[in-house]
Structures are given as structure tokens and as C-alpha cells.
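I have a structure here, written as C-alpha cells, and I will follow up with some questions on it.
Here the complex is missing one protein chain, while the rest keep their positions.
Which chain is which? They are A, B and C, in the order written, and residues in each are numbered from 1.
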Amino acid sequence: MDHDSAQPAAHHHSPPQGFIWKYIFSLDHKVIGKQYYFLSLLAVVTGMILSWLMRIHLGWGAAAIPLLSKLSPNGAPGGVMTPEYYLSLMTLHGTIMVFFVLTTAPQAGFGNYVLPIQIGAEDMAFPRLNMLSFWVTFVSFIILVSSLFVSDGPPISGWTAYAPLSAMGSAGGPGLGTGQILWAASIGTFCIGSLLGALNFIATTLDLRARGMSLARLPLTCWAWFITAVLSLLAFAVLLPACVLLILDHIGGTSFFIPMGLVVSDTLQPHSGGSPLLWQHLFWFFGHPEVYIAIVPGLGIISNVLACTCRKPLLSYRVLVGCMITIAFLSFTVWGHHMFLSGMSPVSGLTFSVPTLFITIPAAIVCLIWLGSVYGAKLRLNSFGLFAIGFISVFVTGGLSGFFLAQPAIDTYLHAGYFVVGHFHFVMGVAAIFGMFTGTYFWFPKMFGRMMNETLGKLHFWLTFIGVYCIFMPMHYLGLAANIRRYSAFTDDYMLPLIPVHKFITIAALATGAAQLIFLFNLFWSMFKGKLASANPWEATELEWSIPSPPPWDNFGGKHPVVYREPYQYNIEGAPAEFLPQDAPAQVIRS
Amino acid sequence: MGKLFAVVMVIITVVSAYFVIAHTWWMPVDISVHGPGVDHQLEETMLGSGILFILAQFVLAAFVFFGDSKSPRKVKRFPGGPVPLVVSAIVLVGIEILGLSLVGSKVWAAIYFTPPAPDSLRVDLQAEQFAFYFRYPGPDGQFGTIHPDKISDGNGNYYGLDPANDVAARDDIVVGSLTIPVDKPILLTMHSKDMIHSFFVPELRIQQDIVPGLDIPIHFTATKTGKYEIVCTQLCGLGHYTMRAFLEVLPQDQFDQWLKSQSQ
Amino acid sequence: MSESDVTMTESTWSGGGLPYAISSKKLGMWLFIVADSITFGAMLVAYAYLRVASPDWPIPFKFTPSIVNATIMTFVLLSSSITMVAAVQAAQAGRIAACVRWMAATMFGGILFDILHIREWLGLIHEGVRLFQNPWGSPLFGASFFSLTGLHMTHVTLGVIYLGIVATGFGRKKFSAIDVEVSGLYWHFVDLVWMFIFPLVYLISARIH
Partner (left out) sequence: MSSVAAHAHGSSGMSWFMKVWGCLLILTAGEVFLTYEQLRLELMLTLLMGISIVKAALIIAYFMHLRYEKRSLFLTLIPVLVFVLVMMVVIFPDSFRIHSLGLVTH
């Protein structure tokens, strides 16, 4: 091996000068990580406001929301939203939350900030590509939001954009012309950003690890980001051509997803030959790995933080890594469970249900390992500890309702109801968001050099934890009573008695949403007024806690850290200290 | 803080489980032949995952309750280490999965893999944006051909029939609600003229997407007379929430009478 | 800090080095190639799916000129790969001028491929093939033909630009031999994709008699 190629690619770019290069077009992974984080924050606030509007409409359909008529005179004349405006908001809520929050914050946000430091690197492998990924993602967000302002409004076809509704153009309904094209363009752009980000993460994790940071010593967060990057690289590569074909159906007059002989508003459509199921297959081929792209970073963050909270090593590091890899692998074999009743071959339906059920085994093992790790712990339940424990609770709850939906026979009944909404909000929405809260409370001192307020943090946890159960648990009951999702109002006789439940959910959602203002206040107040943070306020073992808070622009100040042991060495029998940092040689700790 | 968490966790678990056990909101009474299989499968799964839910949350609450940081004791390793946990998870969850798959596949097979009875009553379903139309073949027992270019809601030719040239189409009965005889197998062939819709009757325990470009057959037998709602469950446009029809299950003699009155 | 504290389980994977013994740039390009293969794979699968489902799929390509033309295009692309190999060899041997010449030859191959391809497109358009219709059968023929070959042609065109940038930079000693090699990986990948498009789009749509 010649000497040059054996050295990790060192990035001795000099410290950036000037505001633009320092904060806007920065190559520094820490700045880019924060940029992603704040983009997600903007997105999650937008998405949450949309969900408030939807919830108010579902609880009190006739209620006028005064500001709404100003925001969208067409969509909500007099403040009462039209059915199509409800569907537009639903589409935007789903798309923003899934892509720009769940995919962006845990992976690109925290991953970008923390991964290079945790593996002892100065920066990502390709800093320029990293900057490009962020700006591509940013542009895609702008494209999506701009659909709010075109005359026809955003599309009404949901975040899954099932063809032919999404492919037929404005003949099918409002927002399906320009709005739908903007949606597809935005998601296609997002794919490019994610692909570039993913290959950067993989190369960084493999190539830039410090000396001694073997794969078996990577913090579980790094494993999770690495696995997620592999998933992103493979899954977004399928969604990208699907979006291209969808756009072609719109502007090229092709009919990839539109069959022959369709009649819309008494007009025979000129399309012929396509297949609506093709879109569903391509979409869910991406869509199911996407679910794990959203949650696996959460699994990593929780595992990482749980060890610090419990002050003991995790019950089994290797089993957790193995389970995450198994889950990632299986995620490519199960997409058909979204399509049990879609007209897909019933034999395929049965076949897809088997790996879907099998995926519960590694997921169950992960939960058991966490429980085993909490056993006999000396818990330090500060804000991030509470959120980490809360994550286990909501992840178990959401996972168990997946048991029902994995079985085609039961899916026959529950498929399109609120049971599904409750399920995926728990397991993918709430769990992933709890992962983000955990990450924020945990890494805030490192990212901003100040401490967050603990009292506000705990208050935020209690309101959120109880709130999400009040919002999403009743949705399971609604689903059992066959309440159909994606309805802007409930006019069917058997659904009328369920409206009080919707009112309860709406109140819970507004209250829980209001509780997030505490978090936002805490975040921004602490950023400027919080107590100054020490290098290692949580007495954690990973490399990021061995450098000052916030870290210098080149992370380790030109030094090359060396790693001596696995992470999470807390309260080891016979050890010289309560916790053993990964990069401290034994004799340093003893002295 | 740990003790508070444990208490809250237990309350949440008990309240959540109560509404399920009390069946406060539950499936409507089943009216189909294959339905008891679906219900049984769902109840078994509810029992299994309900026990797991309560167990997991209680154990978590207990561990957090006793995991106080202020106690002077040392941390304890989980007895036996990870191996028994992993093995028992694989064995127990594995058995549960195999059991559910085996039983569940039979239920699924009863709906989708059995051929329709030869004496089934054949009914056609056509879905369009925000309405269902049903078609009975009439006395000749044959459906007329569908001509998409002739479909027109304006002149009431919902099916695009061509009675002038097509003999089979002349006696086709097209109605806006599904009327069927009780205890008789029904073969429903579904197609859509525009978007993907879905046919769902909660009481029938049947849900099937209606995909443009495909003629998807489904068969069932209703066992109780009465009037039920058919809802669309696949997002099909702005009026999706209003898209519904009624299913009326009649005794055979009343059904015959109804059919006769329609064909005149 | 003593070296012995660092217990190494597996030397190449224990950090502080490149586990695959290739530069990160090269690894990055390989990862891009995996993702792009899946993109092309999904396009080809979608095309095959629709073709299987359409009984009226046309098979319009006559042996001459269509198949012959596509064969010449294949030859051009394969030949541009071998000149790229020569460019990489020259770059690694430090023969800068030779490397730039070989890369120019490769770019010429790419441009020639594009020209032949566009000529073929124009011919088909002249015969009435559009994205949404064609004179022979399922309109998806034109849709899938133009989108598949269009995606590939975009890759070739971007590749020519990419090679141009690398060649210029290498000539001015701004880029290293590794950059040339990485651009070569991309170029061979574009060639590789054509090895599947050629039979799946052209050869099984051939009408000999």
C-alpha cells in the first residue's frame, strides 16, 4: 500500500472568512448541520400549523378561522376551508413532515453535526458536496412551499401521490396541474440532495475514522447514520426516476401511470397503456425504506443517550447493531404491505406479509435490549433522559399496532382507517420526533455552547408525552370503528357518533402543539442567554465531549484523536472513574 | 422524577387498554360469511399485542421506578445478559408470527383464493369521481359492452352502454345502490372510470381498491338483512369524503321483486 | 500516549486509514455508481413492466438502418472506454500531455455518440414517434424510448463536460491522477448502462423480416 492513499483524506481548509462563507455557503459540517437543523425546524413548525388547521376543521368543520381567509381567500372563503383546501393541507403536511422533518433533521441535521466529531474527523469526506446537498434540499423545500402560492394551490393527492389522480393534470381536481408538477419537482430535487448526502455519509464513516475507532467502537449513533445513509442511497435512487416519469406524464403527455379509456368529467382522456400500480410499486419501493430512514437515526440517538442516562453500558452493543442492520435489510422486502388491497396480486400480498411480520423480531429485540439496559440503572432523568425513555414507550406502542397491519386479513378491515394514522404517527412521527428532542437536549450544549433550561425541558416533556398519547391513541379506536382517513368531513351515518372523539383529539393536538412553544422559547432563549456549557456537561464518553463547547472550526484543533475503547463505558467494575472517555488512555484516567 | 414517570406510564397504559377491553369503539357486527375469520384474527392479534403492550409499558415503568440515581447502590447488569432475551424474543415472537401467518393466510385465502360459487349473482360495480354505480345483467344474464367514449353523466349513460347496437346492453339495470339477496354468493366485478377508488363495507369486512385499467373480481355472501353504508376509502379527489352508496341486503323474495321492478 | 493502548482487532477497519485502500473520492464515485445503477434499473424495470402489460407494443426497428446505427453507437461508446483506459494509464504514469490527448479522444467519442443518437431521434420524430404517440402501437413505446435513451444521453453529455473539466484541470496540474481515474469510472459506468439499454431497447424491438 503506498503511503499517500493510506492516510485519511485530510481537509486542511483554512478557517472561513466573512459572513457568507462562514454561515451561508459554509463548508464546515457543523454549520451545515445547523443549517439542516433550522430548515427542519422551519418545516416542522409549518407542518404543525398545517396539522392544527386540519384538526380544527375535523373537529369543528363549520368554524371559521379568521386568519385563514386572508392567507388563502380561495381555499378558505370566510375562513372555512373547502374540502380541496383540506386535502392540500394534508398533502403538504405529509410531504413536509416526512421529507423535510423526519428525513432531514435526524440524519442530515444531527448526523452532519455530530458524526464527523464522533469518529474523530475534521470534516465530512466531501465538504463541497455537503454544502451542495444542503442547498439542493433547501431549493426543494422552496419549490414545495411555492405550490401554496400558485393559483390552483398545492396538490390534493396526498404525500403518496397515487396515480392516476396525481398524473392526470388539473382535469382530476384542484392543485393537480401546476401544484402537482411542483410537488414532483420538489421531491425529485430532494432525492438528489439526499443521494449526495448519503454517499458523503458512507464515505465519511468508512474512511475518516480516527486511529483506534474500529467499526466495533463506533458510537451507535454513527452506526445508525451509516445504515440510514445506505438506505437513502438505495431508496432515493428509485424515487428519483419515479418523479421524473410522473413529471413526464404531466408535461410530456406520456401515460406511464395512466391506463386506457379513462373518462374524467365526461371527457375521454387521450392516455393509454399505463399502470397505476407501477407508481405504487416504485413509490413504496422507496417508501418503506424511507420509514426506516426516518426512524433508524432515532434508534441510534436513543441507544447512545440511554447509556448516558442509565450510567451503565448498554445490555448489548453488538445485538443492537445487528438488529439495525437486519431491519435495514428487511425494509427492502416489505413494501407490498402498503398495497395489500391495491389490486396487487393476492399471492404477492401474502408473500409480503411474511417479511413484514419478521421485521418485528429485530424491532422487539431492540426494545428488549433497551429495557434490559434500563434495568438496575442509576437513571439521571434530565430532559433528554426523559425523552429517551419516552421514546421507548411510544416506539413499543406504535410497533405493536403494526402487528395488525402486517396481516393482510386484518388489513382488509383496518387498511384505510384512522388505525393506520395512529400507527404511523406513533412509530414514525412521534418516535422520530422524540429522537430529535432527545438529540436537541443532548447536543445543544455542544452545538451552541450553552445549556438549555432544565425546568422548561421537563415541562415540555410531560406535556408532550401525555399529549401524544391523547392525540394518537384515540385514533386507533377510531380506526377500529372504521373511521376513514383523508376525509375532510364525516358525513357517513356510522361516522357521525365518532365526531366527539375527533373533537377530543383536536383539543389534545392544540394543547400539545402549544406545549411546543415552550420548546421553541427554551431553544432560542438558551441559545443566547443560557448558562455557558462546559466541554462535557453530561459526563458522556464519546469523542464530541472531549473538545470544547462549541468546538473550534476544525473540531480537534489540529490534533488527531486516538480511540482506546468502546463507547458507553459507565460504572465499569474496577474502572478508575465513573465513566471512561473513548479517547483517554488508561494511565491518564488513573492519574 | 422516575417515580412520577412510572405512575404516568401506568395510568396511560391502563386508560389506553380500558377502551379496547370495554369495546367502547369497536367493529360493527359482522354480516358476512368470511367475516368471523377476520374478526377472530383481529381479536387474537389484539390479545397478543395487548398483553405485550401492557407488559412492556409496566416493565419499563417498574425499571424506571427503581432506577433512582440518588440511591447509593451500584448499577446492576441485567441477569443472564442479552442472550436469553434475544433467544426468547426470537422464539416467542417467531411462534406468534408463524401462528398469525398460518391462521391469517387461511382467512385471506377464503376471501381471495377461493373461486366464486358457480351460482353467484353477478353484479358490476363502476366507480367514478364521487359515486358508485351498480349494474345487474338483466333477464338475459349478460352484461353489455362498455364504451368509454359513450360514458356521460350528463345524459345518464354512466356505463357507456350502446343499447342501439348492443343487444346484451338493452336490459342491463344500472342503479346507484347495491341491492343483494341474503345468504346468496355475490360476485362483484369492480372497475373505475377515472381514479383509484375503494369499495369498503365495514360490516362486510371487505375492502378492495378499484383500479382503473383492471377488472377486479371479489366475492362474498351476506348473512344478515339490513341497510349498510358503502364508503370510498382511497383518496380520489376533492369530493372523496362524500363518495358513498348503500348496500341493501334483502330476503330472496323481496330481492326478486325489487329486481323485477327495476327491469321494467 | 502509548501505542499499545490501541487494541486493533482488524487492522484496515480499525480507523486511521482507508479500509478499501482507495481514495475517498473513488469510493464516493463507486457509491454514486451504485445509486445511479438503481435509478437506471428502476427505469428499465418500469419499461419492462409496461411492455409486458401491453399487447400492442410495437417492434419497429429495422435491421438497417436502426440496428446497424445502434451497433455503431455501441462501438463508438466501447471505443471511447478504451481511450479512457489509456488516459488513466497515462495519468498514472505522469504523462500529462498524453493523458489529455486520450481524454480528448474519449470526449470526441462521447460527442460522436450524441450526434449519432440525436440523428436517430430526429429520424424517429420524423416518422411520427412522439412521447405520447407513434404510428405503430402503444404510445408508451415513444415514452419509454425517449425517456430511457434521453436519461442515458444526459449522462453522456454531462460526462463529456465532466471529462472536459478534469482534462483541463489535469493539464494545468490542478487535478491529480486520482481525479482522472474517478472521471474514468463514471465514463465506464455510462458505457456499462448502454450495454443493457442496447439489447433491451433496440435488439428486442428489432423487426428483421
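One rule holds in what follows: a residue touches a chain if its C-beta (ideal position, glycine included) is under 8 Å from a C-beta of that chain, and two chains touch if they have at least 3 such contacts.
In this text the structure is predicted, and so the values were computed from the model without any measurement.
*Asks:* What are the shown chains that the omitted chain is in contact with?
*Replies:* A, B, C
*Asks:* One chain isn't shown here. Among B:E43, B:D140, B:D215 or B:D256, which residue touches it?
*Replies:* B:D215
*Asks:* Among A:S170, A:T333 or A:S534, exactly one should touch the missing chain; which is it?
*Replies:* For the chain that is not drawn, the touching residue is A:T333.
*Asks:* Among B:T145, B:S177 or B:Q254, which residue is in contact with the omitted chain in the full complex?
*Replies:* Among B:T145, B:S177 or B:Q254, only B:T145 touches the chain that is not shown.
*Asks:* On chain A, what residues meet the omitted chain?
*Replies:* On the chain A side, contact with the omitted chain comes from 1-2, 5, 230, 234, 238, 259-261, 275, 277-278, 281, 285, 332-333, 336, 343-345, 347-348.
*Asks:* Can you list where chain C touches the absent chain?
*Replies:* Its contact residues with the unshown chain are 19-22, 30, 34, 37-38, 41-42, 45, 48-50, 52-53, 55, 63, 67, 71, 74-75, 78-79, 81-82, 84-86, 89, 92-93, 181, 184-185, 188-189, 191-192, 195-196, 198-200, 203-204, 206, 208-209.
*Asks:* Just checking the interface: what residues of chain B touch the absent partner chain?
*Replies:* For chain B, the residues touching the absent chain are 145-148, 191, 212-217.
Throughout what follows, only the chains that are shown with their structure count from here on.
*Asks:* Take the average of all CA coordinates in chain A, do the same for chain B, and state the distance between these two points in whole angstrom.
*Replies:* About 30 Å separates the centre of chain A from that of chain B.
*Asks:* So the centre of each chain is just the mean of its C-alpha atoms; given that, what is the distance between chain B and chain C in Å?
*Replies:* It comes to 47 Å between the two C-alpha centres.
*Asks:* Would you kindly tell me how far, in whole Å, the mean C-alpha position of chain C lies from that of chain A?
*Replies:* A distance of 33 Å separates the two centres.
*Asks:* Two or more other chains touching the same residue: where does that happen in chain A?
*Replies:* 274-275
*Asks:* Considering chain C alone, which of its residues make contact with at least two other chains?
*Replies:* none
*Asks:* In the complex of these two chains, what residues of chain A are touching chain C?
*Replies:* 1, 5-9, 119-120, 125-126, 129, 195, 198-200, 202-203, 206-217, 233-234, 236-238, 240-242, 244-245, 248, 252-256, 270-275, 278, 281-282, 285, 562-564, 585-587
*Asks:* Taking the complex as given, what residues does chain C use to touch chain A?
*Replies:* Result: residues 1-2, 5-10, 13-25, 27-28, 31-32, 34-36, 38-39, 42-43, 46, 49-50, 53-54, 56, 130-132, 138-140, 142-144, 147, 151 of chain C touch chain A.
*Asks:* If we count contacts the way the header does, which residues on chain B are in touch with chain A in the complex?
*Replies:* 1-2, 5, 8-9, 12, 16, 19-20, 24-28, 37-38, 41-42, 45-46, 48-49, 52-53, 56-57, 59-60, 63-64, 66-69, 71, 73-78, 81-82, 85-86, 89-90, 93-94, 97, 100-101, 104-105, 107-109, 111-113, 128-129, 148-149, 151-154, 160, 193-196, 198, 200, 202, 205-214, 216, 229, 231, 233-242, 244
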